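After this line comes chain A, so read on.
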Amino acid sequence: MSECCCGEKDIYLPELATITRMQHMNETELFLHLELDSGKELGHMPGQFVEVSVAGIGEAPISNTSSPTKSGFDLVVRKIGRVTNAIHAMKEGDKLGIRGPLGHGYPLEDMKGKDLVFICGGIGLVPQRSLINYVLDKPEDFGKVAILFGAASFEQRLYQDQLARWAQNDKVQLLETIDKPHPEWSGNVGVVTTIMNQIDIDLANAISLICGPPIMYKFVIMSLEQANVSNENIFVNLERRMKCGVGKCGHCQINHHYACQSGPVFRYSDLSDIPEAI
Partner candidate 1 sequence: MSKPRVAIFDFACCEGCQLQIVNLEEEILDLLGVVDVVEWREAMSEQSEAYDIAIIEGSITRPEDEERIKDIRSKASILIALGACASIGGVNKLKNNFDLNDVKKCVYGDAADMPHLETAMTKAVDEVVKVDFKIQGCPVEHDELTYVLRSLLIGKTPEIPDYPVCVECKAKGNICRWEYSEQCLGPITRAGCGARCPSANNRCFGCRGYVDNPNVDAAKDVFEKYGLTVEDLKSRMVLFGSKQGPTL
Partner candidate 2 sequence: MSKNIDINVKHLTRVEGHGNIVVNATNGTVEKVEWQVPEAPRFFEAMIRGRKYDDIQTIVSRICGICSISHSLVATKAVEDALGLEVTEQTDMIRLLMHFSEQLQSHVLHVGYLVAPDLFGAKSVVPLVSAAPDAVLTIIKAHRVANKWSELIAGRITHPVTLIPGGMSQVPSEKQLKDLAGSLKDIVADLVTIVEVVLSVADKLPAFERDTEYVSLGNMNPAQYTFYHGDIVTTDLDEGTPVNQWESVANEYVVAQSTAKWGKWHRKSYAVGALARYNNNAEHLSPLAKVVEGKFGLTKGCCNPFMNSVAQLVESAHVVEKALEIIDKLLTQGIKQEKVDVKPKAGKGYAAVEAPRGILFHSYEFDDNGICLGGNLCIPTNQNHANIQHDFEKYVPEFMDQGEDALRQGLEMLVRSYDPCVSCSTHMLNVEFVK
């Protein structure tokens, strides 16, 4: 074994980043703001992700949730396994290994001037936030924005501060729903498809962006198709198991696509003939 090689960059080698701010949003979700120790910006596009390393534990792919218009970058990590547990046990000032930005973000050029409809289930809001904030920071480039957010239960209504801030923006129509009724909740009850008819935007001419738990996609897409949205105007964000994040390890393959390379953001028309996608 040796430490030298032929000069090319090691695509598996994380660089260090420091957690400069963190906030436990609830028992399972943790917000982190990170800055690269190199002082450089990550340089990501909305929709891209990073591989986060905790040395000794492993790596996990995590979406960038901040707009590249801000310095540093934000992650929201759900506590669900080894790496994510370990991240939850950290404190401000601790260091994480970061590889990225990785993957294919949203095709911003194709969205210019268009109305955007974000349909998010639970933690699916996290990757979308990077684009929402980007769009709101560049209002002249995009049309109106609708944000539909569905939570499984009242307790799981995350990101309330963020949602409240968006709601204040004139460009934004915010619609919320929870799956099960709750005494303190007077808003809409039902899965996210039940509020789609309340959107003020003409769906057929807008771009719809979906991110949420695996079972959500099929139903949302059915509703969009009923509203005459063409598959070219639907974008989905797909999660798969990933080990390398750079198209080598094979885990994230969806039929012939590698989610880490062609995705995680896909134009639905590129997937419609792909049985394993949705």
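Selection criteria: all candidates are chains of the complex that A comes from, given by their letters.
Observations
Please note the rule applied: a contact is a pair of C-beta atoms (placed from the backbone, for glycine too) under 8 Å apart; a residue touches a chain by one contact, two chains touch by 3 or more; residues count from 1.
Everything quoted here is computed from the prediction, not taken from an experiment.
Picking from 1 or 2, the partner of chain A by touch in this complex is candidate 1.
Interface of chain A with candidate 1 (complex): residues 56-57, 81-82, 85-86, 89.
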